[in-house]
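The complex appears here without one of its protein chains, the remainder shown in place.
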Amino acid sequence: MLGEMLENVRERHPLIHNITNYVTVNDCANMLLACGGSPIMSDDADEVEEITSICAGLNINIGTLNRRTIPAMLLAGQKANRLKHPVVLDPVGAGASALRTKTALELMEKVHFTVIRGNISEIKTLADGSGTTKGVDADVDDAVTAENVGQAVAFAKNFAAKAKAIVAITGAIDIVADVDGAYCIYNGHPMMSGITGTGCQLSALVAAYVAANPGRELDAACAAVCAMGVCGEIAHERLGEQDGNASYRNYIIDAMYRLDGGTLEGRANYEKRDA
Amino acid sequence: MLGEMLENVRERHPLIHNITNYVTVNDCANMLLACGGSPIMSDDADEVEEITSICAGLNINIGTLNRRTIPAMLLAGQKANRLKHPVVLDPVGAGASALRTKTALELMEKVHFTVIRGNISEIKTLADGSGTTKGVDADVDDAVTAENVGQAVAFAKNFAAKAKAIVAITGAIDIVADVDGAYCIYNGHPMMSGITGTGCQLSALVAAYVAANPGRELDAACAAVCAMGVCGEIAHERLGEQDGNASYRNYIIDAMYRLDGGTLEGRANYEKRDA
Partner (left out) sequence: MLGEMLENVRERHPLIHNITNYVTVNDCANMLLACGGSPIMSDDADEVEEITSICAGLNINIGTLNRRTIPAMLLAGQKANRLKHPVVLDPVGAGASALRTKTALELMEKVHFTVIRGNISEIKTLADGSGTTKGVDADVDDAVTAENVGQAVAFAKNFAAKAKAIVAITGAIDIVADVDGAYCIYNGHPMMSGITGTGCQLSALVAAYVAANPGRELDAACAAVCAMGVCGEIAHERLGEQDGNASYRNYIIDAMYRLDGGTLEGRANYEKRDA
């Protein structure tokens, strides 16, 4: 399954419209190219509807949110909905400010998201206001572990039902769930949190995978999360003794550029599970 | 000729004012430093005239165009014109939205550009509205090939006459033309399109080369396009089996940092030709 998802991205070259933050935007663009997609970044209300019309999917990321881009996010999201394009939400820092929480909730109300991808603290904030987001990283107390993964899966499925979206909660253990089913994914490496933007890149990647695999959104989102984790592992194995987080960032994108379906199938470590 | 152009950039360290998109801005800055120039980024209407006054050239790039920066582009461009500084236009995504097309055309009407550099679809849009821009990449149907290069050269010269500018159309074959003459350049590597921002970087590079070689703008633009292509080749030869587009991006900038006049002369593959 996963290999086919990847190959569909490489064959169909989905063009993804990104309204995203200026911190990690270059990495998102290169990650989209690495996976076989194509990026376009556009955030002005005067053009986002047109831009999203020529794309296969939309990725909305609320890092470095500002007054100018919020209306553009709504316009682009609603246009993409009308066109039945998949739309991904990355609620960066939801819970860290009222503006971010409020905007994420408003987006969820007015735009139908195909996938919402965030860390556990961000998703908890969206679900019930009880997240304890500290900055843009998940709170340690919220972390999904081997012990609480069952609870986390149940939480994810409930949130998916409420949000009418696939939810991808990423961390040491990743959960990708819709109302009916859930995948737990065990790939990745802790050092990925030592790089800015691996989450943002993953959201862009999810958009490309979902856009290239219509009708199979849950599996496609799972494949994207596995692919990112596998690339995090391959890149980590490549690290030399002088390499740190800057080289690691490059190596992860490099790994995605070279990833093929067979390698993804062989290295993906995931299971379908109920709560 | 080309080597001398390069050495003039290294000797004169032209300071280039960039009003550019936030996707590839860091790469543009590092590319300008790599070639021997110096970058300053400034996009607020309250300061762009002053900033451009202390510079040797201006590079206007309409990627991530927004309402706030359009007036700044006009002000800076007109100020640079009054100061007789060279001005480069990179019409990123012209044709992909009315805002981009309209803004590019308005800029061309109100600012005199020394060089307009884009892919064939963007330039066709500016020329006659017939381009079929899909996102920020050229449409396959528009591509310049060995078969249609004569037509493309004629098109470029016509557009140059109409726009009163040097036009640089870059792709698998690059054309740099003014009303009187044209260069075709065969350097570069297809993998360059797998990196975000090689076009943006090239536009910044063209600004530096033109600024450092006054009175020889056509040759300088040709030298910049050759330099970028040669660096794309050198960087590609350097790729290891685990390297992908992220490392390639770094290696191209590295190659420009190390490029000397002799290597550029030796590796440049170009010809002067009529339509």
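Think of it as A and B in the order they're written, each chain with its own count starting at 1.
As a convention for this text, a residue touches a chain if its C-beta (ideal position, glycine included) is under 8 Å from a C-beta of that chain, and two chains touch if they have at least 3 such contacts.
Everything numeric here is computed off the predicted structure, so don't read it as measured data.
S.K.: Check the options A:Asn66, A:Gln151 or A:Asn269 and report the residue that touches the missing chain.
M.R.: Only one listed residue reaches the unshown chain, and that is A:Asn66.
S.K.: So which of A:Ser53, A:Asn158, A:Thr196 or A:Thr263 would be touching the chain we can't see?
M.R.: A:Thr196
S.K.: Of the residues listed, A:Gly36, A:Gly93 or A:Gly261, which one is in contact with the missing chain?
M.R.: In the full complex, the listed residue that touches the missing chain is A:Gly93.
S.K.: Touching the absent chain: which residues on subunit A qualify?
M.R.: Per the touch rule, subunit A residues meeting the hidden chain are 21-24, 26-27, 63-68, 93, 96-100, 134-137, 194-197, 242-247, 249-250.
S.K.: What subunit B residues would touch the chain not displayed?
M.R.: 15, 22, 25-26, 29-30, 33-34, 38-44, 46-47, 50-51, 54-55, 68, 238, 249-258
We take it that only the chains that are shown with their structure count from here on.
S.K.: Suppose each chain is reduced to the average of its Cα coordinates; what separation in Å results between subunit A and subunit B?
M.R.: So the centroids are 33 Å from each other.
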